[in-house]
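Excluded from the complex is one protein chain; the other protein chains are retained at their positions.
Letters are used for the chains, namely A and B, taken in the order the chains are written, and counting of residues starts over at 1 for each.
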Amino acid sequence: MLQQTVNGIALGATYSLLGLGVTLIWGVLRVLNFAYSQFIVWGAFGTLIAIENHVPTVFAVLIGMAVAGVVAVFVDMTVMQFMRRRGTSEFALVVATIGVYYILSSVAQDRSKSQIETFPIGGFPHGSVDIGSTSLPSLQLLSLVISVAVMIVLGYWLNRTRLGRATRTVAYSAPTAELLGVNSRAIFALAVFVSGCLAALAGIFNAADSSTLSYSDGDQLLVVAFAVIVLGGMGSVKGAVIGGLALGLVQVYTTLYVSGVFSNAITYLLIVGVLIVRPNGLFGVREEARV
Amino acid sequence: MLVLENLEVRYGKIRALRGVSLTVPDHAVVAVLGPNGAGKSSMLKAISGTVRPFAGRILWNGTDISRMAPHKILRLGIAHVPEGRAMIAPLTVEENLQMGAYITPRSEIDDMQDRMLELFPPLKARLSTTAGSLSGGEQQMLAIARGLMSKPKLIAIDEPSMGLAPAVANDVLAALAAIVQTGTSVLLVEQNAALALRLAHDVVVIGHGEVQAAGTSEELGHDILAAYVE
Partner (left out) sequence: MFDWLNPYTQLVAAGILVNALLVLSLFVVFQCGVLSLATIGFMADGAYTSSLLATKQHWPTVPAIAAGAVVAAVLAYIFGRLVLHLRGIYLALGTFALGQVFVLGIANFTWTGGPGGIVGIPVDITLAELVFVVLAVGVVFQLVHLSFVGRALRAIRLDERVAAGAGINVARYRTLAFTASGFLAGLAGGFEAFQTGVISPDQYSFVLLVQILALAMIAGSYLWAGSVLTAIAIGVAQQYIGTTDALAEGLLYGGLLVVVMILVPNGITDPRLLRRLTFRRLRPHRGPSSPPTSEASPSGASPLVIK
């Protein structure tokens, strides 16, 4: 039981990273981005290719994050920027991200010839650490440490720094931010880049955990990310972390007490259920009515 | 010096401004009067870069700023306090002021904030309140203070008296008078002519997107102003 809880928290740590990335894009750009699923995949592929070319693992991870960040910014600066300028509806924006998702996904599928690839994990921490009567794989401990660190840094950045305040101002109203001297496009690009990096990080941990990588890995993780932000409240940094941990625990307990095959279905059920009961998330703040 | 040359603003087929020309000299207060929908706000939006002019030019000390992004125009020294005050509601009053000082050198921010709180004393007690929960008058004060935090050479203010009780409007006006003393130019858009004329010597009357009359308040006389404005 205790061991399962530890496993759940470890699983939830990666989920939190996913949620943080989506919540950042949602909070700043008000876009539900289906292409996020492919930022996860492209980031992991970037790392995979770098490792295959004998780049030390730490740098390979950074390269993967940069790849996803750049792809994310590229998509935002081309498709999204253009649509925002024309004042396209939220509806059309979501659909456009689905189109981008499909393009990126088919390119990744083509690159890997529709096969599942082996993800080299030699450079990642292995073995496990004993904590009391439980043991935790080092890799998951690392992802837990990183997601907590990311949460703290993001929280500090958004609330305590000049750039973070500017980001929150852009999130609230880009035209007002512009009037105060903030280059809103640069802020959008920054938020999207960071979000892409987080997606890649989650994708890399996921691949390292299973030591495989497939072009469709992102689909499942995207749903996880959506579930996390629905649970934690969209746009909330703290909520994303709590939501991620909660989802990790729920999945582990479901596998333990019900059946392993339902741990995915439960994710979707949670999304529907929470949206019906508490549309602003279990920990979210009520969004002001935007008329 | 700010010069508008034949400025034209359109929203789709609607022509909000139909070729407006005017000049705001340095160290001056110019009041722009006119009824609702005359194009006053569109003019300010064009100056600050929020809307792109359809035709015409906006020159600021000789530089054409008519196609610049708002954040660049602010850096050149023109601040715009928009209609409706544009509070960043979830941020506190202090954070709003800090945002106003986004382009101000760090060393001057504290000093500027102290001066703003002196100018608008009611804000002092509200520093850690979120901007969204301020009263209308306090929001207007914060909006102007926030605009001044960037130390602009010209501040364009849209309808500062709108929705305010006369006593509060007077306080805001008094603060504006103090700003003028520091050498900042003010472009004041108002519907309340009487209020605007207490501050501004030069007046431009806009109606139907065009300049209807311009001159000093004595030249124009109260009759003309009243006829245009009311």
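Assume a residue touches a chain if its C-beta (ideal position, glycine included) is under 8 Å from a C-beta of that chain, and two chains touch if they have at least 3 such contacts.
These numbers come from a predicted model, not from an experiment.
A.B. asks: Return the single residue from A:Tyr15, A:Phe39, A:Tyr101 or A:Phe124 that touches the missing chain.
C.D. replies: Of these options, the touching residue for the absent chain is A:Tyr101.
A.B. asks: Of the residues listed, B:Gly56, B:Pro70, B:Gly100 or B:Gly147, which one is in contact with the missing chain?
C.D. replies: Hidden-chain contact among the options goes to B:Gly56.
A.B. asks: By the contact definition given up top, give the residues of chain A that touch the hidden chain.
C.D. replies: With respect to the unshown chain, the touching residues of chain A are 26, 30, 32, 79, 82-83, 86, 88-96, 98-107, 109-110, 114, 219, 223, 226-227, 230, 234, 259, 261-262, 264-265, 268-269, 271-272, 275-276, 279.
As a convention for this text, only the chains that are shown with their structure count from here on.
A.B. asks: Where on chain B is chain A touching in the complex?
C.D. replies: Touch list, chain B to chain A: 48-50, 69-71, 74-75, 79-80, 82, 86, 88-91, 95, 98-100, 102-103, 146, 150.
A.B. asks: In the complex formed with chain B, which residues of chain A make contact?
C.D. replies: Those residues of chain A that touch chain B are 162, 165-166, 168-169, 172-173, 175-184, 288.
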